[in-house]
Structures are given as structure tokens and as C-alpha cells.
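Below is one structure. I have some questions about it.
What you see is the complex with one protein chain gone and the rest in place.
Note that the chains take the letters A and B in the order they are written out, and that residue 1 is the start of every chain.
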Amino acid sequence: MILDLHTHSIKSDDGRAKVRNYCQWIRSRDIPIDGFVLTEHRQFDAESDYTALAEEFDLTILKASEVETDYGHVLVFGVNDALRAAFDFADIHLSLAGVIDACEQHGAIAVPCHPGRKRVGMAAHLDLLGVPAGVRIVETLNGGSRDGEDAIAQAMARQHDYLGIGGSDAHIVSHIGRCATRFPAPVNSIAELVAALRAGDFAAVSFKTSESDA
Amino acid sequence: MTIKTLSDVEFGAQLPVFAPDTSLENVRRFARAAGWDRPRFTNHEAARAEGLPGALVPGIMSQGFLSAMIHRWAPDAQVTNIDTVFRAPVVVDEVYQISGVVTDIDEEAGSVVIDLTVTNTANETRVFGTATAKLPT
Partner (left out) sequence: MSLDIEDLKARFLNVDFDEQTFSITAAKLADYAKTCGELAPRYTDPTHADFQAPPTFPSSFNAGRRLPDGFPNLPGMGMDAGKAVTPRLPIRPDTKLIGRSHIHDIYTKSGRSGRMVFIVLRMELYDEAGAHLSSADTSMVIRERPDA
């Protein structure tokens, strides 16, 4: 099963994609993914219900978040009420240690994203802040990466034995599925996603072509 | 293929790609027309002195390129909204590609939504956004 683990909709301040249009795009272009996870910036979108869309298009559509920490941006999978009460998702000064700790306590998992990106990626903070405890997985393939950012992420992952996921970081419809994550078993719920990530059995994949890179 | 009416458009249709003229001469001409005749857009040395990689193509010019692409594809299109995010500098005298794809068709409103991107030769996105355009029905 292949899921794009990093996407944004119009719920994110810089997102320009409607979720229905993502689904239409995936099906009309035969994008080789079975679903995607909406990781909205600095919030968890508790209101939106994509069950009907998921059924209509036979896709898995899950919800997560992208938060901002002292080590850059972090994807949080497995958001629940208890986790939302544990820290303010809108705070741009969260501590990565605090986010990881809260995730551990409340059955979620935190994954630093685009770690090779300047300023907002984890690699940029290691010199000053040291290697953070508790990180097991990072995003090693990001569809929006440029200037060798993925190579930096992958080198960091090798150095520190991190596992790697892939995600498109799509903000517009046509960018979905450029990178994704392959799982050997079905993942149809957030609980199954968190379990699969914790089990460590997955691989980042890239579907970038000269066309889809654009 | 140029588009005349909404019924000519299919979901996922790719607009004809074009390579905009980002030469210093053309950018200078644009800057004069727009009243944006500032060194960071018209002089590589001055731009670098500001810490920039070179003279920049103004964001409004990138936006203009995207809008021009829509009109090249559908000459009678009326752009009713265009929204662009500038992710990385677009540098004068470097080569870029302007592309777009149709990602929504609203038959009731008679409009389409188009994903827009400006990419460099490494296929990295420098500007992205969306436009809504009304087409004759």
C-alpha cells in the first residue's frame, strides 16, 4: 500500500488544493498511490470529514498535522484530543523534545519533515542544538525539495540510523503523489498508520518525473 | 490546441508550456512599464550587494507570465482570481518554464481552476499558485 504522507489542503494558510480535486487528480492521472494524509500547518483539522470522498474515490484519506519546533517542522500522526490538549499546535516555538514526549504519552508519532531544508529542517539545527533524543523516523523524500535538500536528509538519516518516509508536501492539486511511502500491509486508519510507522516496516518512494516535478 | 469554450476543457488538461523572456533587457522594460525600476530588479551587481543571487524577476512579472500562459491557451478566458506563492527567487537571465494544469471544472459557474508553476531547469518549483478563469460556454 502506498500513501502520500505529507499534503496540504486549503485549510493550510498556503495550501491551494481542495481535497476533492486531489482525489480527482489521483484517479484521472493514475497517480500510483492508494491515498494520502492531510498534514495541515499548525493545526489539526478536527471538523472535516472525508469519509464520503474516500468511499467515492476508493482512496484512504487520513488527517494529521505539521507543527513547528526548535528543530524545524514536524509531522504528527495520530492526533487525538489528549494530544491536542498537551500542546498548542499553533505555537511556532514548540520544543521537539516536548512534542516527541507528548506523542509517546498519547499514542502518536512525530516525524521531522523536509529535514534537509534551510531554516525549517532538522539538519539545520544540529550544530547548535545537538542531536535530539527520541527521533526514529524522518522524511527523506519530499516532493517540494530543491537544491539537494533530500540528499542532506538522507545523509543525516544514514548517519543517525533514522528510517525514512516520503511525502509530496503538495500545496496544489497537481503536486500530490510526487513522493510517498510504501507499506507492505494495508493502512486504512490513523491507528494502523501509527502502528506501521512504529513497526518500522516501510520505505520512502519517489514518483518524480520531469513532468511531475513541476 | 487553443480553447474556445468550457466544453473544450478536460480535467487534468495541460496548458501549453512556455519559456518566458527573463532577459535583463526584457525585465528592465517590464520594470519601467510597471514603475518598478529598482536596482534589485534591473542590476545584477546591485542585487548581489543586497545579498540576492542576482537581479530578480519581480513577483508581479512572474504572475504576469502565469496569466499570459492562460490567455495563450484560452484567448477568451477571463481570469477572475490569481493567487501566487513565491517559494524561491526567480533570477534574471536564468531559464524557467511556465506550466499549468486544469484541476477543477465548475460547469455551473462556467469556470476552471488551473494549478500554476514556474520551475527552473532542475525542475524545482520557484513560484506556484492557482488561477480561476471563466470561459465562454
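Descriptive notes on the structure:
What we mean here is this: contacts are C-beta pairs under 8 Å (C-beta built on N, C-alpha and C of every residue); 3 or more make two chains touch, one makes a residue touch a chain.
Keep in mind the model is a prediction, meaning the values are calculated, not measured.
Residue in contact with the omitted chain (choice from B:12, B:39, B:59 or B:136): B:59. With the whole complex as reference, residues 18, 20-21, 26-27, 29-30, 32-36, 58-61, 63-69, 71-72, 75, 78-86, 98, 129 of subunit B touch the missing chain. For subunit A, the residues touching the chain absent from view are 13-14, 68-69, 72-73, 92-93, 118-120, 124-125.
By our rule, only the chains that are shown with their structure count from here on.
Separating the CA-averaged centres of subunit A and subunit B is a span of 28 Å.
Put simply, subunit A touches subunit B in their complex at residues 14, 16-18, 21, 24-25, 28-29, 144, 146-147, 171-175, 208, 210, 213-214. Those residues of subunit B that touch subunit A in the shared complex are 11-12, 83, 85, 87-88, 97, 99, 101, 103-104, 113, 115-117, 119, 122-125, 128-130.
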